[in-house]
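Take this structure first; my questions come after.
A single protein chain has been removed from this complex, and every other one stays in its place.
Per-chain numbering from 1; labels A, B and C assigned in written order.
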Amino acid sequence: MAATVTPAAVGDAGLGDLIPFWTDVRRRFLRNKLAVGSVVYVVLLSLIAILAPLITFYGPKKINPAASLGKPSRAHWMGTDLLGRDVWTRLAFGARISLSVALAVVVVSTVLSLLVGALAGYFGGWWDTITMRTADVFSTLPYIVVVLFFISVFGRKVWVIVLAIVALGWMGSARLFRAGVLQVKSQEYIEAARASGCSTLRILTRHVLPNAIQPIIVSVAFGIGSAILLESVFGFLGVGIAEPTPAWGLMVGDARDHLFDAPHLFFFPAGALVLTVLAFTFIGDGLRDALDPKLRGAK
Amino acid sequence: MASYLIRRLGLALLVVWGAVTIMFVMFFVIPGNTIDILSGEKVVRPEIRRTIEKEWGLDKSVTGQYVHYWNRVLHGDLGKSYSNNRSVNELFKQRAANSARLAFWGLTIEIVFGIGIGVIAAVRKYSLLDVVTGFVAVALAGIPVFVLGLLLQYGLGVRPAQWNWPRWARFPVQGMGPNRWFVVIPLGHQWKYLILPAIVLACVQTGFITRISRTSMLEVLNADYVRTARAKGLRSSTVIVKHALRNALLPTLTVIGLDVIGLFGVAVLTETVFNWPGLGSTIRDYAFAQDVPVVLGLASIVVLFGAMASLLVDVGYSILDPRVRLTTEKVD
Amino acid sequence: MSAELAAVAPLLEVRNLTKHFPITKGALLRRRVGTVKAVDGVSYTVRPGETFGLVGESGCGKSTTARLVLKLMASTAGQVIFDGVDITHIKPNNKALRRDLQIVFQDPYASLDPRMTVRQIVAEPMIVQGTAPKDAYGQVDDLLVRCGLAREHAARYPHEFSGGQRQRVGVARALGTRPKLIFLDEPVSALDVSIQAQVMNLLEDLQDEFGLTYVFIAHDLSVVSHISDRIAVMYLGKIVETGSRSEVFERPEHPYTKALLSAVPVPDPRLERARKKTRIVLRGDVPSPADPPSGCRFRTRCAMATDLCASDEPLLTDQGGGHLVACHYPGIEWPAASSSPLESTSAVA
Partner (left out) sequence: MNTRYLKALAGGMLALAITVPPATSAVKKKKVTRVTKATTTVAPATTAIPATTATPATTAAATVTTAVKAVAAGGTGTKCNKVGGTFIDNWTLSTSDAQHIDPGITTELIGAQVINAVWDGLTRVDPDTGNLLPDVAESWSSNADSTVWTFKLKKGVKFSNGEDVLPSTFKKTWERNVSPALGSEYADLANVIKGWQAIQDGKGKELAIVADDANLTLTVNLSSPYGGLAQRVSHTLFFPLSKDGQIAGKDYEKGVMIGNGAFKMDGPRQPDLQTKLVRNDSYFGGINGHPACLDTLVFKVSKDPISAYADFEAGNSSNGVIPGGKFAEATKKYGDRATKAVLSEQYLGINWKDSVVGGFGAAKLRQAIGAAIDRAGINSIVYNGSRKISTGFTPPGIPGYKAGLTQNFQKEGADPALAKRLISEYAKPIPKLTYWYRTSSVEATIAQLIQANLKDVGIDIDIQAQNPTTYFTDVRNKNPQLFRSGWTWDYSGYDNGANQLFHTTDDASNNLTDFAVAQYDQLTEKGQAESDPAKQAADYQQAEAIMLDQAVVIPLVWGRFQTVLSPKVDQYPQNALGFVDFGGVSLK
């Protein structure tokens, strides 16, 4: 008895009776300033992406050689790049490409890795062996070969890049998920759920996933950043999204040539990238805390 | 346990076979062939082309080449480069150690800082330290390697040289340096050449590991058994190290394991920027030239290595979490 | 009580239930090199309304037996007849099976999903059975109250409760579907002694209230002694003695049962002191179920073992009145030499 925490010890004992679960989650989430700030940022970013044509004054591909490498000014408040394109405009339009690439990558690879990883972890046996060894194969294939293959077969299109990034990245979250499921599956409450008559699907969705989701939240937050970054790596290697498409990764990569004479070329897209990853990280943290029943009612 | 290891080794070979086969197929689907790529715009004289094709067995059918490839590999010969005639075995010998050393130190930095910062951030959740380290970790992970590398090169190599700082305060910009090692321990000035690429290599993943270990740590710190341990009056540090850390390491280990596997991949850019001749950049170079023997040869060894790493991760699981048994089903 | 019930058809009949785990060797082609006989031909019957105690040291297969009956594990051989229906080969997710057979787990901490409220936990079996979530949630309050908790507790999470309270939640969860039979897998062994009694009382009350039948699994005869009508003692995957409570407690015939009984503390301190002198200490550890001793499985720890014990396996034979014992020398007394203070209960715990 002494070893356990009595209900009285955990905050306001009456709290749980009055407030429904989701209200409580929301309340706890809203109390987290970083998370709320991050949500505001993401919403703002999405608005910028959606309203890009309305809030910018130049075309994203409109070049103006006369204004090459202009410093931030009243006309171009984030400056201009080598071709005299407005950095702010490209950043806003780039949010469309980069965010949708990142989200597509994260959604597809999370769903895929959920299926593969969760099932592999839960059922074990041959399915586990096959999928995890397949993951081994994929994670060790030189990525350049895979990307070369994709772009030479399907062309240098945005969805092809998405596909390539997914093909190269699903194993990470699949393994993470598998590890989580492995850990959860041996818990007695899973057996209890089976004894209660829960179907496998119900056990997976109601018991296993909610308890294994923590690392995945982090992985999703970072997945968004690394998808955008991979795009820049591919750009650096010449196998990524083609110019003049405005994409953050490309912008960061191109800025390398002018790191010291035109730092604004690096600072703004890289800053946007880092802030975005940070925002998703903080949202992940906030969600984690809000969803964790053990932190219920706690400050 | 032993039989488990042997079985997993067998599976690792299967993984290598699968990866090589996939790459083999990919190279046949990717347009262009080595001879054309090497000769560029020049049309190679038919006699020369025939000589080259015969030498490399390119005159055989796809399956013939595939069989030929394995036949050679099974005899311990990974073949020769199409483009510069270097023996792949030799290339591997030269490159693997470089890669392994860089990877080792990158990984060490990653683990020490990643887990260290993660744990501290979890214990001091939402403190200034937590927020700042979180920000720095994400920011470092958010800068592409080729930019971060350049910043370090200028900050620690070029500027100190231009400002005539003393020798000890300058770092080399590029290269392997004296190449003096005791296994993985750099000797003499070697560490100066190693440190920048190792840091850059580590930065890619440190942020992620920091966050993962912070999250798992928080999860564990709230778990019943840790609360119990605390309630028992154990010292906070004992609780963290003995009870929490061990259990929090599982997801972190997964990430690290993945990282070991992928490190050669990540190292491509680091190796390029710092001109560190390792496997990653070598594979990349030859992949662009569609130099099939080199890519297949080196990559299959990397794959084998990766399969081993994933095996180690699984063994590590069973050590950290005895419930994850390697062989038998749970009895009572 | 047992005499009346004897006439009634058994609710659960387990015949020759067996669970073997293969031990394999070899890298790619796995050869089977041996078998762990976790449960090896266990038979017993449970009558409606009674409490059947299943006792044995940890690792003897008692929990496995429960899991086999509940189809949480597939049995290797044997037959299970529940409520007149042979359920040996029905699917594990059979709704009726899940409705009528429930289990309360040993560990109140691990067996409740930390991410579910008590309401969700208790309602889940009902919802799975097809009860509308709203109705199921409605019944939760009532169940909680009956199990000695408050309505308000429904919205809380497991970590907000003490061990005893959690076990009450576990019981409430098992009760929701109005099962006919509940397996209680050492339901109080993880609890403090003071709480143990509360939970035991609750279980008894509920049995009366709902007309439940229990299979009570324990490693400690003292716990079972309160509640059981009949008792089976298991050793290394086999039942060595079974009979009514009074027969087993008052006239134990198997040396193992006697050893277990000698470890049961007696409330009277004087008697307890006297008994201490006659405590039986078992030699050695439980042998590996992968390589059980020949003949009588208990012979390696039995001071009275003979050559016969090593060569022939004793069968369960009726000593009269349904008191079955698997011993070549039923009723044999332990020699005095083996009686000495038991350092701890670990030998039988």
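In this section, a residue touches a chain if its C-beta (ideal position, glycine included) is under 8 Å from a C-beta of that chain, and two chains touch if they have at least 3 such contacts.
Since we're looking at a predicted model, the values are computed, not measured.
S.K.: For the chain that was dropped from the view, give me its touching partners among the shown chains.
M.R.: When the full complex is considered, the omitted chain touches A, B.
S.K.: Could you tell me which of B:M176, B:L221, B:I240 or B:V313 touches the chain that is not displayed?
M.R.: Within the whole complex, the residue contacting the unshown chain is B:M176.
S.K.: With the full complex in mind, choose from B:A100, B:V131, B:V158 or B:L234 the residue touching the hidden chain.
M.R.: Result: among the candidates, B:V158 touches the missing chain.
S.K.: Considering the whole complex, not just the chains shown, which residues of chain B touch the missing one?
M.R.: So the residues of chain B touching the unseen chain are 31-32, 36-45, 47-48, 51-52, 55, 83-86, 91, 94, 146, 149-150, 153-154, 157-158, 161-162, 170, 172-176, 268, 271-275, 277, 281-282, 284-285, 288-290.
S.K.: In the full complex, which residues of chain A touch the absent chain?
M.R.: 61, 63, 65, 68, 82-83, 144, 148, 151-152, 156, 235-239, 242-244, 253-254, 256-258, 261
Convention: only the chains that are shown with their structure count from here on.
S.K.: A-B versus A-C: which interface comes out with more C-beta contact pairs?
M.R.: Top pair by contacting C-beta pairs is A-B.
S.K.: Could you state the distance in Å from the CA-based centre of chain B to that of chain C?
M.R.: It comes to 51 Å between the two C-alpha centres.
S.K.: Just curious, how far off is chain C from chain A if you go by their C-alpha centres, in Å?
M.R.: Whole-Å distance between the two chain centres: 49.
S.K.: What residues in chain B touch two or more of the other chains?
M.R.: Expected reply: 222, 224, 227.
S.K.: Of all the residues in chain C, which ones touch at least 2 other chains?
M.R.: Residues 159 of chain C each touch two or more of the other chains.
S.K.: Would you mind writing out the residues of chain A in touch with chain C in their complex?
M.R.: Residues 1, 4-7, 10, 14, 16-17, 21, 187-189, 191-199, 202, 206-207, 210-211, 291, 293-294, 296.
S.K.: Residues of chain B touching chain A in their complex?
M.R.: The touching residues are 11-12, 14-15, 18-19, 22-23, 26-27, 29-31, 126, 131, 134-135, 138-139, 141-147, 150-151, 154, 207-208, 211-212, 215-216, 218-219, 222, 224, 227-228, 231-232, 250-251, 253-255, 257-258, 261-262, 265, 268-269, 280, 283-284, 287-288, 295, 299, 302-303, 305-307, 310, 317, 321, 323-324, 330.
S.K.: Hey, which residues of chain A end up touching chain B in the complex?
M.R.: Listed in rising order, the residues are 2-5, 34, 129, 132-134, 136-137, 139-146, 148-149, 152-153, 171-172, 175-176, 178-180, 182-183, 186, 214-215, 217-219, 221-222, 225-226, 229, 232-233, 236-237, 249, 252-253, 255-256, 259-260, 266, 270, 273-274, 277-278, 281-282, 285, 288, 292, 294-295.
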